[in-house]
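A single protein chain has been removed from this complex, and every other one stays in its place.
We just call them A, B and C in the order they show up, numbering each chain from 1.
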Amino acid sequence: MTRINNKKRRVCFVINSRANYARIKSVLMEMQRRNDCEIQIVVGASGLLFRFGSVVDVIKRDGFHVDREVYSVVEGNEPIVMAKTTGLAILELSQVFSELKPDIVVTVADRHETIATAISASYMNIMVAHTQGGEITGSIDESVRHACTKLAHLHFPATQSAYENIIQMGEDKKRVYMTGCPSLDFIDENKSKDLNNILDKYLMNPKSIQDLDFLLVLFHADTQHYLEVSNATREILNSIKEIDLPTIWLWPNADAGTDFISKELRKFRETNPSSKIQFVRNFSPEEYVTVLNHTKCIIGNSSSGIRESSRIGTPSITVGSRQSGREIAENVILLNEIDSDNLKNAIIRQIKHGKYNPSNLYGDGRAGKRIAEILCTTEISIDKKFVSLN
Amino acid sequence: MTRINNKKRRVCFVINSRANYARIKSVLMEMQRRNDCEIQIVVGASGLLFRFGSVVDVIKRDGFHVDREVYSVVEGNEPIVMAKTTGLAILELSQVFSELKPDIVVTVADRHETIATAISASYMNIMVAHTQGGEITGSIDESVRHACTKLAHLHFPATQSAYENIIQMGEDKKRVYMTGCPSLDFIDENKSKDLNNILDKYLMNPKSIQDLDFLLVLFHADTQHYLEVSNATREILNSIKEIDLPTIWLWPNADAGTDFISKELRKFRETNPSSKIQFVRNFSPEEYVTVLNHTKCIIGNSSSGIRESSRIGTPSITVGSRQSGREIAENVILLNEIDSDNLKNAIIRQIKHGKYNPSNLYGDGRAGKRIAEILCTTEISIDKKFVSLN
Amino acid sequence: MTRINNKKRRVCFVINSRANYARIKSVLMEMQRRNDCEIQIVVGASGLLFRFGSVVDVIKRDGFHVDREVYSVVEGNEPIVMAKTTGLAILELSQVFSELKPDIVVTVADRHETIATAISASYMNIMVAHTQGGEITGSIDESVRHACTKLAHLHFPATQSAYENIIQMGEDKKRVYMTGCPSLDFIDENKSKDLNNILDKYLMNPKSIQDLDFLLVLFHADTQHYLEVSNATREILNSIKEIDLPTIWLWPNADAGTDFISKELRKFRETNPSSKIQFVRNFSPEEYVTVLNHTKCIIGNSSSGIRESSRIGTPSITVGSRQSGREIAENVILLNEIDSDNLKNAIIRQIKHGKYNPSNLYGDGRAGKRIAEILCTTEISIDKKFVSLN
Partner (left out) sequence: MTRINNKKRRVCFVINSRANYARIKSVLMEMQRRNDCEIQIVVGASGLLFRFGSVVDVIKRDGFHVDREVYSVVEGNEPIVMAKTTGLAILELSQVFSELKPDIVVTVADRHETIATAISASYMNIMVAHTQGGEITGSIDESVRHACTKLAHLHFPATQSAYENIIQMGEDKKRVYMTGCPSLDFIDENKSKDLNNILDKYLMNPKSIQDLDFLLVLFHADTQHYLEVSNATREILNSIKEIDLPTIWLWPNADAGTDFISKELRKFRETNPSSKIQFVRNFSPEEYVTVLNHTKCIIGNSSSGIRESSRIGTPSITVGSRQSGREIAENVILLNEIDSDNLKNAIIRQIKHGKYNPSNLYGDGRAGKRIAEILCTTEISIDKKFVSLN
């Protein structure tokens, strides 16, 4: 692998899911605007799949060139497929990197594709930049996120305590930049946009929601407790049913246990044909912000219920262990146990409370600009050594 | 994947190379002796290959049952094959774990197979124990070792400062055990064994060494600087040639750049048919200790030049960046630059000095016993969360 | 890989889908009854997936022990995922065969998993038996089926002309046995069973069909024309809608283009909430026979519309190119073009005609017995050479 000289710096972004894209898009836009670097975009894993909203099409509609599409999701409902998907992604991404010859590879957050990217690039002596390191949560994501930190050469944490955690882990201060999370960069300009256009585009029955209060649900399988998700899904469905408000339910990620959720959702849909829940596969990052701004309450265990919501002040209820330990602003109610009665009461409380004051906990809306600047100007280096604090 | 009840705890060891085996064998022996746990052994990667000494045969001769043999080395001399080997190993090991259903998987040190093991097991919700975490070195091993720490649930560091580094990285103190390195457990009983039997077994021309001073060389490719190894190999060969002592040269590991070393070795052998260097693919861990005790000086960049040597007091010269940063005892001379003149002088100095006082830096010879006890009795749990020191 | 002596012959069946199982089950039952061979069962690919009916659960309920479960479906809607699924299946199956050490591996029909099985086993010097070779159809299955014939050592064709085609391809007559297709072995005993139990078990609204005429649809993507399946699906839906009979629609196989079908089915379901079409993921082989016996007409491009139907005399309409060239009995109307008007007319014609006389074209109901006998007694040999007919 020889570097081609007299070329612009090449920065490669690997985007593997709906959430990945939302959390890196403002960086991509800023990089494209600057034009002193070449952007390379690789879309893989659930980012290519219709079941998860074909994010690749959203990326293309947003005007980005996709350099490679890499199918790597091994299908199944057991934890083994997450390991296999990681292995397959490494096989594929290493080949892609050998062809694209990036100077820096950017990997987002904490999923299996994130560590597949970090492993492929670091073994190939390519500098790795990592966003959203240092945060604390539950599930296997917690371990994988920190492992990615230890493989990466450049860090873009979203919060101050995440920044400190990365330093504690022995990373070199000069390589850790407190930038905030790019997912918050869209909020100010998008939160007040017209909701009706979005509802018309995605819902079978948009009328049912227009001008009405509605709830938003995102509930993913906790891969370390994936056998319990059927029950949890039923509890959430029951509480929503009793609240009896129109509800938008976003389809879950591709993970061990997702089939259990899907099965419950289908069963509910079939036995409750007149239910007010409508299912959506995917919003664009900007559309999602608008929806999040208009909902009376977001319910589930997606990090967006903590992260994006904090900056809007959307009332949020985060359930179960998947986000356990994550820093929260005052808008979030945590329910470790998923029980329909408690959940119903919490929803009622949040609806009554209404919007909270916005918080800057996860960013001030300028993360993309900062990250782009660093990616375009930082010294390229793969040297790395544990920094002892003693 | 259902757990079978009323069964002994199952502890699975994944052994991928000569070095892996030497550093876990005393644990295996102790576990087998105790008999309150079931040992499962998976041999993979270069542990199966003739080119690297067919360690699998040594393991079987030592009386262990090998449960699975997993071919995963993708051949080639470029860094990409390390990534591909990791990906393939994850595909294979996840299948193996789904069949063997271990309660704990033990992964050793810092190679690509080490992280492949850690990823497969942790995504499958299996508890991961890691040995030799927290040490500091050069090369990609440095990053991979710490990433494994962040994936593992149980830690067996070899030194006090490694212990502290693991704690600093946010691991829970209750899960970190300062045990020392099992590779030192063989030293006391083996160092004074008869060398001649070993020479007879492995050398084409054992007579040339018997009763004579000899040098020992282990030189691996630094995968982050693999294009420079040809030159480094030649410098080492030249210094050895000038010293003109009988020399045992152990074949390098399977890594990017290994072909460059092999090529230089073959070229040297063909153009120096009367050279006193003899090449050996593999010793058993015990035999290696005997050889290490008798050599006048060990030269190269293997961690055994630092680790096992420290406890014997063998004069050692560690060259290049591969071990850069690793804790050393007084027996080691470090040469960052690999230059035949400097190296020759260092060899002469070490030969003159002779044996150093033994050090306990890397262990007191009872690591295997301690680790086995913990593996057999610790609570099985995959819960894990970053521990902030602030 | 060493053979263990003094052991019963081991015959390994690799089952990858609903259709695979239906076409080999009577052999498995016969082998289990005989008890002079050890059966090994590997379930992989879509045979493990909920989306395709979790055939593995059916197999276990039928009393068989499943030796290995192998996840190998790479998810996606493009042809590339069929290739990747084949590659991944070879990686997995070769490991499985190295552990199970079968004397014979049985591979069924013509899908990507079929050739993955044949390649893995034949490269590992294991005898391969192949069912349903020599038939002629459209799609990539046509090529793959014949490639499997050229890799296999033992052949169990279903029809006389398939037998002759295998001989023509240069296979040794002594290794080709005209057995008929095992999928027909269940027909006589199951066709007249009570339909209502089955409807109750699988349909949301079984009442809608009980005591009424109903249609049965199985429509798979033709992987060589997968971009045209959306349109074809709509044409079929429209014709069914106009006929306005209760209809059971079986979910399609996992193939490139399947997403296009699913998308049309979901769209139809959502825009026709009062439609009489009900979707079913999976019947057991026996249940399927009962359904096939009671339907007024089977429509689509599944080989069961030709094969199993022939022995019952079920009126059948086979559309498109996927089965083009396959031998048919008089019960089948072929429609190369998929056009809702023509299709509607053909359905009306078939309903009017009613049951045809049963045909023995694909078997006499004793294939399982014959195949089991040969598998248990044939000489184990991997010798093979093209037999010239000149």
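We adopt the following convention: contacts are C-beta pairs under 8 Å (C-beta built on N, C-alpha and C of every residue); 3 or more make two chains touch, one makes a residue touch a chain.
Everything quoted here is computed from the prediction, not taken from an experiment.
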item: Listed residues C:Gln40, C:Asn165 or C:Gln323, member touching the removed chain; value: C:Asn165
item: Among C:Glu142, C:Glu287 or C:Glu308, the residue in touch with the chain that has been omitted; value: C:Glu142
item: Residue of A:Met29, A:Val55 or A:Val70 touching the missing chain in the full complex; value: A:Val70
item: Touching residue (missing chain; options B:Val27, B:Leu48 or B:Ile306); value: B:Leu48
item: Residue among C:Ala83, C:Leu203 or C:Ile348 touching the omitted chain; value: C:Ala83
item: Absent-chain interface as seen on chain B, which is shown; value: 48-51, 71-78, 80-81, 84, 88, 204, 254, 259, 263, 270, 273
item: Residues in chain C touching the chain absent from view; value: 1, 78-80, 82-84, 86-91, 93-95, 97-98, 112, 115-116, 119-120, 122-125, 136, 138, 140, 142-144, 146-151, 161, 164-165, 168-170, 223-224, 324-325, 382, 384-386, 388-390
item: Residues belonging to chain A that touch the chain removed from view; value: 68-70, 88, 91-92, 95, 98-99
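One rule holds in what follows: only the chains that are shown with their structure count from here on.
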item: Homomeric contact chain A-chain C: same or different residue positions, threshold half; value: same
item: Intercentroid distance (Cα basis), chain C paired with chain B, Å; value: 51
item: Contacts with 2+ other chains: residues of chain A; value: 78, 80, 84, 88
